[in-house]
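Would you mind keeping the following structure in view while I ask a few things?
Shown here: the complex without one of its protein chains, the others still in place.
In order of appearance the chains are A and B, and numbering begins at 1 in each one.
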Amino acid sequence: MNGSRSAALTVAWRFASLASFRTEGFPTIPVIILGVLIFLAVFANVLAPHDPEVGNLGERFRPPFWQQGGSEKFPLGTDHLGRDVLSRLIFGARVSIVVGFTAVIFAGVLGTGLGILSGFLGGWVDQIIMRVTDAWLALPALTFAIFLAAVIGPSAMNIVIILGLVYWTRYARVIRGEVLSLKERDFVRLAIVAGCSKRTIMKRHILPNVLNSAIVLGTLMLGVVVVTEAALSFLGVGVPPPQPAWGLMLADGKKGLMAGYWWLTVLPCGCIVLMVLSANLLGDWLRVKLDPQLRQL
Amino acid sequence: MKRYILKRLGYAAISLILLSLTIFLFVRLTGDPTVLLVEPGASQADIEAIRHQFGLDQPLWVQYGHFVSSLVRGDLGHSFYYRTPVLELYLSRLPSSLLLATAAMAFSLLIGIPTGIMAAVRVNRWWDSAGKVFALLGLSVPSFAVGLLMILFFSVYLGWLPSSGSGSVAHVIMPAFALGWYFAAAHMRLTRSSMLDVLGSEYVKLARLKGLPEALVIAKHAFKNALIPVLTLAGINLVIMVNVAVVVETVFAWPGIGRLLYEGVSFRDFPVVQATVILNGAMVVIVSLLVDILYAVIDPRIRFTR
Partner (left out) sequence: MSDAPLLELRGLSTHYVSARGTRVVRAVDEVSLSLAPGSTLGIVGESGSGKSTLALTILRLLPPAARITAGEIRFEGENLLEKSDREMRHVRGKRIAMILQDPMASLNPLFTIGDQVAEPLRVHEGASRRGAWSRAKDLLKAVRISAPESRVREYPHQMSGGMRQRIVGAIAISCSPRLLIADEPTTSLDLTIQAQYLNLLRDLQRQHQLALIFITHNLGIVAKMCDQVAVMYAGRVVEWGPVTRIFDAPAHPYTRALLGSIPRMGDGRKRLTAIEGQPPDLVAPPSGCAFHPRCPEAMTQCREEAPPETVLGPSHTARCWLNVPAAVK
């Protein structure tokens, strides 16, 4: 039997089982991918061969270097303004990583905080927060985000705020549920009986215990946030040009699609998919590792 | 059952109120509302007129009152670009979006439910792993990526399908697939886990103890019970589809309300944006309510309790 064929099959099978939901396996490839993306994001200035925002109109629509018409100067081709695709992808990674992580953390802090307050304090605080959460959850994230972007105005900073405002509700619901069941646990009751102030209890007893869920939720949300940011950029209400964002590259790339300039679409798509896929796999692994009761997420 | 329905109605009403309040507050409180409510390029006189019309110098709660009363009357503003009442515009585009969403939903259920069942019934074999990979891809590859790649492949390279517009079956195929893709994976996942739960239940055990053929156990006892959560989700997902179709409709130039929202944003036609968001949100709330009521009617456990 063909040695290389069986080797290829083994590699494929290995990758598939790594990429599957096997719980004993640490998701090495996703973590590596995310690590690479973070690395690119941090060192974009050094790693990118060209300035992502400045283009040379004489070099427009160059295909990647392995195709005819391409050159090694622009390894992954150029776009409609002559800008180097590779550099734009690298800087786009910075945008996705920064926006993604910041938004997730912002939403997480807001949502966890409100969730704890809501679950622990109960009463009208709970009612208000819950009603708002329900109402905001009813509005689909993308629609809400578009609305907010139209109202507040798009910029990288605003996008983070918008995404945070849209997604905190997901955290709040889950965390509140956890807090409700934590409240019944003995160590919390003891603290209440011992006269600890509500703030102390929330900080020292409740918060550490919901942190696990918050982290798992955060990793799962990362993929969602990145997709939403890309969608917003694609529609023109995300990160504003000429800053490079993968979604924006897709919007630009669409113009060249019918002409066959495939790299302007396929490459940014690939980056988005890689990042989201890795975040999801990591999140799934974390979920099983940290708290099997979060199956419903 | 009545109490259940009344309670749901109450929650829906509160959600609608909060929704309108949220939108209202965001517009009024973030900077100068006239920037949004006035057509770009309007004169100072126009701006004053708008300010008066919306009562922007009056206290907030009065403004909110006007806001709600115009909503109830069906006056959702005029589009700057199209020069028609937005509600009219919205309603004229809604059927297209519903058509797309229905096609996408049909696709997602036709693929999702059977694969989910098969994955559950033959756990730990090749089918289960394949199903898991499919689910993973479905949930991780965004709809616009699928759409764009499909255009590249089927329109540009193969030339089989048209890349934009609507009007024939060929036009629907790609957008429906791109839109339904994510939901197919979600439905598959839910069907699988729901089916697994049901297969482990006592009544399925008893059905087997009765000596019923396995096919009957699955088709009759397991299937119907497993389907309940899936169909509930599907009902809500239909409306969600209409909403997230913004991107797919933009990619394929499909003339639905998603595209309308995109146009509103691109042309800085704020009344369109505001109205679309309100109507979409209201749609989700109302459909959720209807699904809850339908659920109550179907599930005998709820139907026959007080």
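Methods note: a residue touches a chain if its C-beta (ideal position, glycine included) is under 8 Å from a C-beta of that chain, and two chains touch if they have at least 3 such contacts.
This one's a predicted model, so the numbers in the text were calculated from it and none came from an experiment.
The chain not displayed here makes contact, within the full complex, with B. Of the candidate positions B:Arg8, B:Arg28, B:Arg192 or B:His221, contact with the hidden chain is made by B:His221. If you put the hidden chain back, the residue from B:Gly10, B:Gly65 or B:Pro213 that touches it is B:Pro213. Considering the complete assembly, chain B touches the hidden chain via residues 201-203, 205-213, 216, 221, 224-225, 299-301, 304-305.
Everything below uses one rule, namely that only the chains that are shown with their structure count from here on.
Centre-to-centre, using mean CA coordinates, chain A is 21 Å away from chain B. Of all residues in chain B, those touching chain A in their complex are 11, 14-16, 18-19, 22-23, 26-27, 30, 36, 129, 132-133, 136-137, 139-142, 144-145, 148-149, 151-152, 155-156, 163, 240, 243-244, 246-247, 250-251, 261-262, 264-266, 270, 273-274, 276-277, 280-281, 284-285, 288. On the side of chain A, the complex with chain B involves touching residues 16, 19-21, 131-132, 134-136, 138-140, 142-144, 146-152, 223, 227, 230-231, 234-237, 250, 253-254, 257-258, 260, 262, 265-266, 269, 272-273, 276-277, 280-281.
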